[in-house]
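Here the complex is missing one protein chain, while the rest keep their positions.
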Amino acid sequence: MIISEKLERLREMKPLVHNITNVVVTNFTANGLLALGASPVMAYAKEEVEEMASISGAVVLNIGTLNKEVIESMILAGKAANQKGVPVLLDPVGAGATRFRTDMANKILEEVQIDVIRGNAAEIANLLGIDWQIKGVDAGDGKVDAAEIALQAAQKWNCAAVVTGKNDAASDGKDTYLIQNGHPMMTQVTGTGCLLTSVIGAYCAVDSNHLEAAVAALTSYGIAAELAAEKTGEVGPGSFQIQFLNELANLTSEEIAQKAIFTKQQ
Amino acid sequence: MIISEKLERLREMKPLVHNITNVVVTNFTANGLLALGASPVMAYAKEEVEEMASISGAVVLNIGTLNKEVIESMILAGKAANQKGVPVLLDPVGAGATRFRTDMANKILEEVQIDVIRGNAAEIANLLGIDWQIKGVDAGDGKVDAAEIALQAAQKWNCAAVVTGKNDAASDGKDTYLIQNGHPMMTQVTGTGCLLTSVIGAYCAVDSNHLEAAVAALTSYGIAAELAAEKTGEVGPGSFQIQFLNELANLTSEEIAQKAIFTKQQ
Partner (left out) sequence: MIISEKLERLREMKPLVHNITNVVVTNFTANGLLALGASPVMAYAKEEVEEMASISGAVVLNIGTLNKEVIESMILAGKAANQKGVPVLLDPVGAGATRFRTDMANKILEEVQIDVIRGNAAEIANLLGIDWQIKGVDAGDGKVDAAEIALQAAQKWNCAAVVTGKNDAASDGKDTYLIQNGHPMMTQVTGTGCLLTSVIGAYCAVDSNHLEAAVAALTSYGIAAELAAEKTGEVGPGSFQIQFLNELANLTSEEIAQKAIFTKQQ
């Protein structure tokens, strides 16, 4: 898998990524996608989401501040994307924290064919019915490892599954990759997980192999975080957040080729 | 037109700018208006928008993440502002990208007397019925130039019209100005167009000549972007965004007098 070329492709094609996401991360998501080289759009109204999804390169559904109306819009957008062959991503923020979040994430998974699901271990484990404590929207500790959860999720929903945390894993139900890029400072900035899902969406828009797209996204995103932390980690999370956007914009294929660390699980 | 004095007037009067805007740019819009010297308020509920609009110096309607309810609120706010003589601005984000956006922007234009419309060439052209491709909320390429579109828009809706992109133009249907301040880095930060519309609103709140207010806003805004890009353009879009807010706050009448570039079209 030559992942360093995928970013160049993304920047050339500048795919439109349609986000139906939460109110906490909209600005950061838009700026992160712009920095990387994609073209973000946010559109939520049920009167327009099908049309917007149909012309997009990827559709990202994020339930972080869900309500019934936006879930309806997500299902409309997801179905329209399914019909057009546009990849659909799901970020089930806080699944397991409240019954409503678990139920709505499951409803989306039933009504829409999801191409990539991305969450922390607690969120994905809860949707798989594995017992796992979750505190608000933060993953707690659990017993099953990220790779195993990703594999099970990919098989259950017939999609690529990405589980992030201390260790990141991506699986398509057959092959599973472990990715070791990233930095703990990411946990001090809200929305780094949400933006990651949208970045995977941008890669999926230019790569029909969604597992490879996910690995490319995870490594490049993680490398940008490492570079940002090198320069600003000691200064604090405010500066890190800004430098992270800078690094997403400045990231080169050469840096990716040099710094990416991922292994296929045997 | 002596535009350098207008910023001083704005800072003295600190006008209240009532924004009904999209969820992507609310924070950036509020911080940008505060930095420049205006007083932002966001209020969306139909139970209060008329009252808030009535006490404001300008009302800015931005359809970036529209839904039916917020369009209702926009029309209520717009009509209340019309009655009180408070200038109303429209930013038809993504008009042309979906039928719903085009329809709702047209509905606002029918029901409210808009004082200034501001959009990219694609958005305004689409509302004028000129065939123009739009990709999400980004302007694509078209055949008619910005000044021509601004002129037509100003005449059609009997308002000032501002068309921004590689070239910026502002017209009141009689006189048309071309403005050359600004910097390409602005396209790498989400909401720079949206904030500009609100900044034009702040200038309109202290200047009954809306064309002059628009030219003053476009030049000062563009100069702040140039100054920010000088200092941070190489660093990346994260740093640029922050420095841009700094420059809006630090901008002086002298800098505006020295650096403003605008010409009246013959």
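Quick notes
Chains here go by letter, A and B, matching the order in which they are written, and residues are numbered from 1 within each.
The criterion applied here is as follows: a contact is a pair of C-beta atoms (placed from the backbone, for glycine too) under 8 Å apart; a residue touches a chain by one contact, two chains touch by 3 or more.
From a predicted model like this one, the values you see are computed outputs, not experimental measurements.
Among A:Pro15, A:Gly94, A:Gly165 or A:Gly182, only A:Gly94 touches the chain that is left out of the view. The chain that is not drawn here is touched, among residues A:Ser54, A:Asn106, A:Asn167 or A:Gln188, by A:Gln188. For subunit A, the residues touching the absent chain in the complete assembly are 22-25, 27-28, 64-68, 94, 97-101, 135-138, 188-191, 235-239, 241-242.
Seen from subunit B, the chain kept out of the figure touches residues 16, 18, 23, 26-27, 30-31, 34-35, 39-45, 47-48, 51-52, 55-56, 241-247, 249-250.
What we mean here is this: only the chains that are shown with their structure count from here on.
Put simply, the C-alpha centre of subunit A and that of subunit B have 32 angstrom between them.
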